[in-house]
Every structure is written in C-alpha cells, then in structure tokens.
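Written below as structure tokens is the structure these notes are about.
What you see is the complex with one protein chain gone and the rest in place.
Order as written gives the chain letters A, B and C; numbering starts at 1 within each chain.
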Amino acid sequence: MTSNLPLYVIAAPLLTAFVVNLAGRFWRGSVAILSLGALVFSTISAGLVLQQVLTHGTIHYTVGGWQAPWGIELVIDPLAALMLLLISVVALLATFSALASARQELPGREHLFFTLYLILISGLLGLAVTGDAFNLYVLLEITSITTYCLIAMGKGRAPLASFNYIIMGTIGACFYLLGVGYLYMLTGSLNMADIHGILPGMYGSISVATAFAFLLVGVWIKMAFLPLHGWLPNAYSLAPSSTSVLIAPLMTKVSVFLMIRIIFSIFSPDYAFFQHVGVQHLIVWAAALGILIASGLALAQTDLKRMLSYIIVAEVGYMVGGVWLANTTAMTGAILHIVNDALMTLCLFLAASAIVYRLGDSKLASMKGLYRRMPLTMAAFTIGAFSMIGVPPTAGFFSKWYLILGGIQAGPWAWVYVAALLISSLVNAILFFRIIEIAYFQGGGEHGHDAVPRQEACAWQLSPLLLSAVALLAIGMAAGPLVEHLIIPALPAGF
Amino acid sequence: MKTLALLATILTGAILLYGTADFAPWGDPESPPNRHLSRYYIEQAVKETHVPNLVTAVLGDYRGYDTMFELVVIYCAGMGVVAVLRRSDS
Amino acid sequence: MKNLQALAQNGGGDNLILQTTIRLTVPFIQLFGLYVIVHGHYSPGGGFQGGVLLGAAFILLALGYDLPTSKRFFPVRTNAILANSGALIFTGIATLCALLGGYFLDYSILTRLIPIDPIEWRSLGIFFVEVGVGLGVMCIMLSLYWDMASGGQMEEGL
Partner (left out) sequence: MESMLGVVVAKYNYWIYVVLMMIGFYAMIGKRNLVKKLLGMNIFQTAIILFYVSMGAKRGGGIPILDKEAALAGAVKVAEVVNPLPHVLMLTAIVVSVSVTGVALAVLQRIYKEYGTLEEDEILDKIGRS
C-alpha cells in the first residue's frame, strides 16, 4: 500500500476549483485564500513526492486499486516528480501575479477565471504523472479547453486567436488520439508500460511507424514546434496577462515532457532515434531551422509580449533538438532547459504582466524611462533577459552549455543545431539590449530625474517576480550539484 | 492555399490508409484489441463489480479516473462559456 | 393573417399546441432521464446520457416558452450550485476513498463507512458517481443553451 500523496497533489487544485466557484460567488476574498492554499499544499506535497521518489525509486500508483493493464496507472519516475514540483512551483508564483492582474482585467469574473485556472493546473499536474495513453489524451483536452477559455476571456482580437488555437489544438489532440488508436489496434492495450512491452515484436511494421508519427505530430502541434507554430504568438500575446503568466511558462514545457514520455515510455530510444537515422537528423535540422526562423521573427516585433512569444517558439526548438540529439549530455541539457526555461519565461512574463498592469500595454515604444519608473521590476527583467541570452552566472547559460556540448558530441551532422543555438543567443542579446536601451537610456532624460515618478508594480506582482529572478541566479550558482542530484537521476531509463 | 490544404489532406489520408496494412480485418474476434484487455473485462468485470453492463463497469470503475476528468471537461466547457460570453453573472 | 403577424412582431406569437405538448411531455422526459441514470447498471445508459436527457427537458421548456420561463423553473444560481455539486460528488467520493486509506476511486474501501460486501460497494460507488455525473451534465447542458441562445445576455432566447 503506497501513500496517496501523488494523487493529493493533483486532487487539491481540482477540488478547490469547484469550491472557489461556489464560494467566490458569495465572498470574493475567498478566491485568493483558497487558490493559494491549494497550490501551497500541492507544492509541499510535490516536494515530498520528489524526495520519496529519489530515495525509494519510481512509484507506481494504481487508481482505484486495479492492476496496471486493466486500470489506469500513474507512473511517478524521478523526471515526472521533477515536473510535478516544477509545475506546482511555477503555478504558485504565477498565481500571486494573476490574482492582482485578474482583479484589474476581469472584474467580477475572478471566480470563473480561477476555477478554470486551477483546473488547468490540475490537468498539467495530471499530465506529468499519467502512465496511460488514453488518460493522457483526456488530460490534454482538459488543459486545452481551459486554455481556450482563458485566452478568449481577453479583449479585442483575443477570441480570434483563441479560435485559431481551438482548430490547431483539436487537430493536434485528434492526431494524438489517432496514434493511440493505431497502437491499440496493434497491441490491444492502452497502458504505456504494457505497450512498451508488446511493441518490440513488431517494430518493423508500417502501422507502428504511422502511430509514432501521428503521436509525435499531435504533441508537436501542442508545443508549437516550428512549422506548426502558427497559433502560438497570437494566443499568448493577446491573452489576458493573468492567463499568459501561467500558460506561457508551462504549456510548451509540459508538451516537451510528453514527447519524452512518448519516446521513452511507449516506444524505446532505439526505435525512435536509431532505427532511421535519417529521421533523427531531419528532426534536429528542423529544430535548428525553427530556432533561426523564430529568432528572426522575434526581431521584427514591436510588442514585448509578442516578442517573448516568438522566443518561446525558438526555445521549443532548443528542447526538441536537444532530445533528438540522443546522447546523455544533450538529454541532460534538454531536461535542465525545461526547468530553466519554465523559470525564465515565468520571470519575463511576470515582468511583462507588471508592466502591463502599470502602463496599460506592452508596446516597446511605451517603455521609455521604465528603469526609473519601475527599477525593481526592470532589474528582475534584466536577470531574466540575461538568463535567456545565456550570460554565465544565470541559469540559462548552463543548459545551453550542455546542449551545445551534446551537439558537438553527436557528430559533425549536428553542427547546424550548434550554430543555430549560438546565432539565436546572439539574436536574443540584440533583442534584450534593444529593450534595455529603450527603457534605460531613452525618455525622461530631458526633464531630469524627477520627471517620471517612481511607480513600482504592486507587491502581489513584485514578490513572485523577484523570487523567480533569485531562483534563476540560485539555479545558476548551484547548477553543478543540481545536475548531479536531480537531473542525472531524472534522465529516462534506457539512456 | 486551398491546393496546399488539399495536398496535406490527401497526404494525411494516404499515410493513415497505408498504416492500416498490419491491422486485422474488420470484425476479427482474434484481433489484438479483442484479445488482450477485453477478454479480462468480459470474463471478470461482472464478478469484480456486480455490474452486468460492461460499459458502465469499465467507465465507472476500471477507468473511473478518465470518467472523472471527462466530467471535469464538460464542467470546464460550461464554466468557460459562462466566463467568455455571459456579462451579467453575479 | 394580419393578426398573426402582429402577434409575432410583438413577441406574442406563442403557440398553444406547442406549449401544451411540451407541458405534457416534459415530466415524462425527466422521468425517462432519471430511469436512464438509475438503470445504467442493467441497460444502456448512465450519467451522461441521462443527464443530457434531463437537460433536454429544460431546454425544451426554454424553446417552447421563452428563456425567462426556464429560468423561473430552474434559477441561474441553483444551476451553478448544482453543477458544482455534481462535480464535487464525483471528486469528493474519489477523494473520500483516498482519505479512508484506500486508493483514489477505490470504492470498495467505503465498507469502512457502511459495512456491506466490498463488491456491492463497487456497484454502489459507480451508481453514486453516475448520479454526480448526471447532475453536472444536466446543469451544464442547460447553461450552455442559455448562453448560446441569448449571446450571453440571458434575457430572451431563440
């Protein structure tokens, strides 16, 4: 009899979502208390689960007490436990900021907003631990539906962006479902471990290859891997800031994690990477091309949130490429980059949300003199930006380091990926120094220092922002031990 | 644009049809999906849950976790529609 | 003819036959919906199907009369509260099983509350869960119709 702790991590936000919806109608203040309470509980439990998994090994939790192939099984391996902790920490930090923005952007609809918000978090947590291929589809749809609604709650063009996302997201989910159907037709099972055990006998089959392709394409659409990225920039930049602080850091990273799950838990690295070397090379090259194109598009943007959205698309290329380089170093880099990128994106989007909260929009042109107006916000933004560029003491440097080393290790065919990574870092530097130039050197100069009154974002937004910036520095400082004790054990088995 | 869409559609359909090559023919009682899990459900579900309707037994118990999230999905849709459309919600 | 057009323009074009038919059939539709939920163990049916039927009964009221009538029979606030309770019944029972020391959703552990045969509890647990599903689906279906038909204004329907 194992403990129920992993499930409480998922159940706490889910149950609270319903209670928030009920209680929020009568007393607005309860929304903040309940959501924060549930997420603090989830974070602590997730920490305990991670510790338990690291000491005692993978937990197999059978929901309803039914043994694995018959019932639904949750598999909490070290990587899944790490994702649990990452998701709950990021969600907790984002919630502080979302509470403040939601009060400003969606007055009177906070209880509805936070109902969907908590269910989204619960769905993401569920995705991290599920060991059942069909259950993964259901959870994928939960995260999608809540995201569609949360984006459509924005003003102006937001519903149109949301509709495009609905069409693309449904294509992705349906492709995934088709892939699961093909696997079910071939193996008669839905449990990932069970499929993993049956499949090796039929690896030569065309049907297995088709299933693999459709599963991958489905997840790629969800994570906006470059040729399939069309929906992301609009959806993330037009969503209310209270939404984008949660979905921008988490959705794409969880999808990358799902890709790792599909490759390692359903199929095997041998099949995915080495059976057809040409496919592996093609995907890494596509990732490299994706990084370059997305970085180029980011350069053309004049809006902060839109620019950050294109950077997210580029970062997806880093991680997909890192996974498909298929060596231990690159895999370490990819997993470390999932953690780092979630925190970096969180930091940058929290800063963007604070800026929108004060300025009303996120146009680069209106950010003049922002260093004098909001010094702490911009300081944290700068740390996030440095991390995104990959400046040494910050977290971003180390994951890029591992990725580049992995690229070099993979052999001469991967030089495109390494080059793309370096060029994209350079482009990021240009991007962020342009913002720093606008916000630090332009505006306010001719009127002296007192022309712009100091007007910091409210404490609800500032504290998580500063915390995430400190976390980036701390991860950077402690990168060595972190990789050794957390990332290396979390590398998927068979590697 | 339309030609591109048509090509993509035909390509997807062709891959999907080509991928059915190794499938058992329709209605084969010995095909993998009819052999592996379903045999256990048909033989054991009534003994283990006392529910003669196998679909209900599997839906409510063996895969109850799915069903829970299924209810959450439709709940989300309801609340989401209220959040997106309704202006006069008190 | 002119009279009818004037009636339709004033929104008074209510159809007596339609309304009487709906008034007569709604109770039977609801009864059938309850039957489908309750009898899900022995015949095709279950929470979703029955919930949709129950919701359809109220939607029929809103179609034949108007939206305010259906709101009088089933107030908006009650709808929201029942939808939440439906979802809470399911997740609550699931969590209760975990809190009692079993696995999540392991209904047989509920014997610790009321000591009957664990396998009977599984059957009973499925039933409770289906009731929660039916409640939730009924409210959500009606709420979806309200919002769609009135564009979120909640004043007049189709």
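Keep this in mind: a residue touches a chain if its C-beta (ideal position, glycine included) is under 8 Å from a C-beta of that chain, and two chains touch if they have at least 3 such contacts.
Predicted model, so just to flag it, every value in this text is computed and none were measured.
A.B. asks: Would you mind spotting which of A:T143, A:S162 or A:T332 touches the chain that isn't drawn?
C.D. replies: Touches the omitted chain: A:S162.
A.B. asks: In the whole complex, what residues of subunit C lie against the chain that is missing from view?
C.D. replies: Answer for subunit C: residues 42-44, 46, 48, 144, 147-148, 151-152 touch the chain left out.
A.B. asks: At which residues does subunit B meet the chain that is not included here?
C.D. replies: 1-2, 5-6, 8-10, 12-13, 16-17, 20, 23, 25-29, 31, 33-34, 37-39, 41-43, 45-47, 50, 52-55, 57-59, 63, 66-67, 70, 73-74, 76-78, 80-81, 84-85
A.B. asks: Could you please point out the subunit A residues that touch the chain left off the display?
C.D. replies: 134, 138, 141, 144-145, 148-149, 152, 156-157, 159-160, 162-163, 166-167, 170-171, 174, 177-178, 181, 184-185, 190
The rule we apply is simple: only the chains that are shown with their structure count from here on.
A.B. asks: Using the average of all C-alpha atoms in each chain as its centre, how far is it in Å between subunit B and subunit C?
C.D. replies: 23
A.B. asks: Please work out the Cα centroid separation of subunit A and subunit B, and write it as a whole number of Å.
C.D. replies: Chain centroid spacing, subunit A to subunit B, equals 26 Å.
A.B. asks: Round to the nearest whole Å and give the separation of the Cα centres of subunit A and subunit C.
C.D. replies: 37
A.B. asks: Mind pulling the subunit B residues that touch 2 or more other chains?
C.D. replies: Within subunit B, residues 61, 64-65, 70, 72, 75, 77, 79, 81-82, 89-90 contact more than one other chain.
A.B. asks: If I count partner chains per residue in subunit C, which residues reach a count of at least 2?
C.D. replies: Subunit C, residues with two or more chain partners: 77, 87, 91, 94, 104-105, 107.
A.B. asks: What residues of subunit C sit close enough to touch subunit A in their complex?
C.D. replies: 77, 80-81, 84, 87-88, 91-92, 94-95, 98, 101-108
A.B. asks: Which residues, counting only subunit B, touch subunit C once they are in their complex?
C.D. replies: Residues 47-53, 55-57, 59-61, 64-65, 67-68, 70-72, 74-75, 77-79, 81-82, 85-90 of subunit B touch subunit C in their complex.
A.B. asks: Can you check the complex and tell me which residues of subunit B touch subunit A?
C.D. replies: That would be residues 15-16, 18-24, 31-38, 40-41, 61-66, 69-70, 72-73, 75-77, 79-84, 89-90 of subunit B.
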